[in-house]
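Note that this complex is displayed minus one protein chain, with the remaining chains in position.
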Amino acid sequence: MHPARRIRDGLVMKKSKSNRKREQSSRTIPQSSRNRVAFAEAAACLVEIGKGFHARGWVLGTSGNFSAVISHEPLRLAITSTGLDKGCLTPAQFLEMDEAANVIRGDGRPSAEALLHLAIACGVDTGAILHTHSVWSTVLSGSHASQGGIALEGYEMLKGLEGVRTHKHREWLPILENSQDMVELGKRVSNTLRQSPGIHGFLLRGHGLYTWGTGLQEAKRHVEILEFLMEVLVRSGAA
Amino acid sequence: MHPARRIRDGLVMKKSKSNRKREQSSRTIPQSSRNRVAFAEAAACLVEIGKGFHARGWVLGTSGNFSAVISHEPLRLAITSTGLDKGCLTPAQFLEMDEAANVIRGDGRPSAEALLHLAIACGVDTGAILHTHSVWSTVLSGSHASQGGIALEGYEMLKGLEGVRTHKHREWLPILENSQDMVELGKRVSNTLRQSPGIHGFLLRGHGLYTWGTGLQEAKRHVEILEFLMEVLVRSGAA
Amino acid sequence: MHPARRIRDGLVMKKSKSNRKREQSSRTIPQSSRNRVAFAEAAACLVEIGKGFHARGWVLGTSGNFSAVISHEPLRLAITSTGLDKGCLTPAQFLEMDEAANVIRGDGRPSAEALLHLAIACGVDTGAILHTHSVWSTVLSGSHASQGGIALEGYEMLKGLEGVRTHKHREWLPILENSQDMVELGKRVSNTLRQSPGIHGFLLRGHGLYTWGTGLQEAKRHVEILEFLMEVLVRSGAA
Partner (left out) sequence: MHPARRIRDGLVMKKSKSNRKREQSSRTIPQSSRNRVAFAEAAACLVEIGKGFHARGWVLGTSGNFSAVISHEPLRLAITSTGLDKGCLTPAQFLEMDEAANVIRGDGRPSAEALLHLAIACGVDTGAILHTHSVWSTVLSGSHASQGGIALEGYEMLKGLEGVRTHKHREWLPILENSQDMVELGKRVSNTLRQSPGIHGFLLRGHGLYTWGTGLQEAKRHVEILEFLMEVLVRSGAA
């Protein structure tokens, strides 16, 4: 399911012809060294993303959490420790986590929602997963909960979502009921990803947005686009 | 009521095993020196907090005031002088104040609301007290005054409040009628804290939020969480 | 009407005992030198104020203008040239203007609204005049125009206005019909100041806020307070 990947946007990307040669030479570099570099690049990039999101009010308190896939086989995520102020993260506050949520590198516990990151990393072909917790998503996930999701259609901004070519695209943003049982919630996330293969994100009710992308820059772009569109809906009187 | 505490987050914290040893050696350091260090650390931290809150519009004009408990026995607070722009505080603008609101260190008068800080410091087990004055709290404390408070329930963000484990938690945010008689208002604050032992903050009508925490970082987190939830309520049409 | 004043907050302030001595020695310094220093201090301070207000969206486009009284007898104002981006002012973009709106120092034309600044400087005992042009004042000055003004009452924030001691204070913020005839509008401003001696500011319909203070810091505080309260009114559904 996850083809071999390489670093892009400080993260991993699909094999391409132009990368074949570099890959062959890098086979002499052990996996652990490559992971260490990818981990450091992802952490540095997420420090900046956290600062920007905090300034916009999208990760207040200790809400939100961020991860980046630094290796696909075996699966390894760089992920924020639990309970941190996302406005002033440091690289030392990131952990390397394996597919069973064990900590491979770094001190601290992974966020309680690490299991959701793993469910997403296993369910879609992605290199980065960002969870924000804005006022707009909190309002809309409550007002639209009974409809099971939010339809976004007719907005040029949709074209910023990977693979979307026209504003006539209809994006479905599912709303999942919130839960403190992460194993159970993780299964519902996996089911949602299977049942709605084309989606770019989902909401947890009263809890915010999960979105992802091939790399961190794409995931950040998806956050900005979906947060923008949710703000448009609320200001248009949809909530 | 207030166990011996030590510095944490630039403030005081509960005794822990790991601190016993350090404490024994620090017993040779006189209380006044320890207070001076705690005072300087608290002031430096509050300068940054003030800058951030001012940028968000939570302490405009000369509204808001901040304090940190730098000693529990005897009670000593580092507190902002009255009438200052919280966006550009300097360490020299903080005072050390005893439990009778006398100034022990620094030039200037304590904020008129110093008595409320003392009422809180004596009423709950806390190391830092932050008062913000946002548009959201001003709107909600007016619209909900007749109900005596605001119920916050069903939001994941509640889990950022110390001791809260689930979004199903129901947080009660009392609203007290505003007054210029600080002795009388201080008594009502003390009563509120006795009658509602589990609360994390309260509103003064037309006057903003008081919240607190074990240390400054926790108090700052509580501000962000409660301000966020009040904004959610107003934008959901609750005001 | 205008007592002798001296520099405070980079501006002029009332004579006080502690200043008597300094004043006597400074009598040997010629007026022009003292004006030059006051002018430079006011310009430097207004550059920073402009940057902050622009970031908040209170002086977009080339809206807004700022002045500081650098001498009362004869009357001299440091004032922004016309047509400037207030987010990136430089000291060279300020003019010194006399009571007849003649330019005494600097290149450029004074703002079209310089006559309103002069009307205020002559009508109230002030050292600084700030005009902002926010969304909130634009909305409210339209919705409340038929009532001739806006009553602000019951807000603790009112206590940040000079001389106000309680949230029970009722502040009247007059709304004047807008005009491009500055001589005519200046007369209406003068009349308003005579008829409502206790006010701290007024609105021009569809055009924003004028407020003032003893010094620039007080005027800035008044802007923050009045803008805050107007935002509260709009968000409370008053518009």
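Annotations
Here the chain labels run A, B and C in written order, and each chain numbers its own residues starting at 1.
We take it that a residue touches a chain if its C-beta (ideal position, glycine included) is under 8 Å from a C-beta of that chain, and two chains touch if they have at least 3 such contacts.
The shown structure was predicted, so the numbers you read here are calculated from the model rather than taken from an experiment.
Shown chains touched by the undisplayed chain in the intact complex: A, C. Check A:R109, A:H167 or A:K187 against the missing chain and you find that the one touching it is A:H167.
Think of the hidden chain as still there; on chain C it touches residues 57, 60-63, 85, 87, 133, 135-136, 138-139, 142-143, 178, 180, 204, 206-208, 234, 239.
Summarising the interface, chain A meets the missing chain with residues 52, 56, 154-157, 160, 165-167, 217, 220-221, 224-225, 227-228, 231-232, 235-237.
Following the convention adopted for this analysis, only the chains that are shown with their structure count from here on.
Fitting chain B to chain C on C-alpha positions gives a rotation angle of 90 degrees, to the nearest 5.
Centroids of chain B and chain C (each the mean of its C-alpha atoms) stand 34 Å apart. Between chain A and chain C, the centres computed from C-alpha atoms are 48 Å apart. In chain B, no residue touches at least two other chains.
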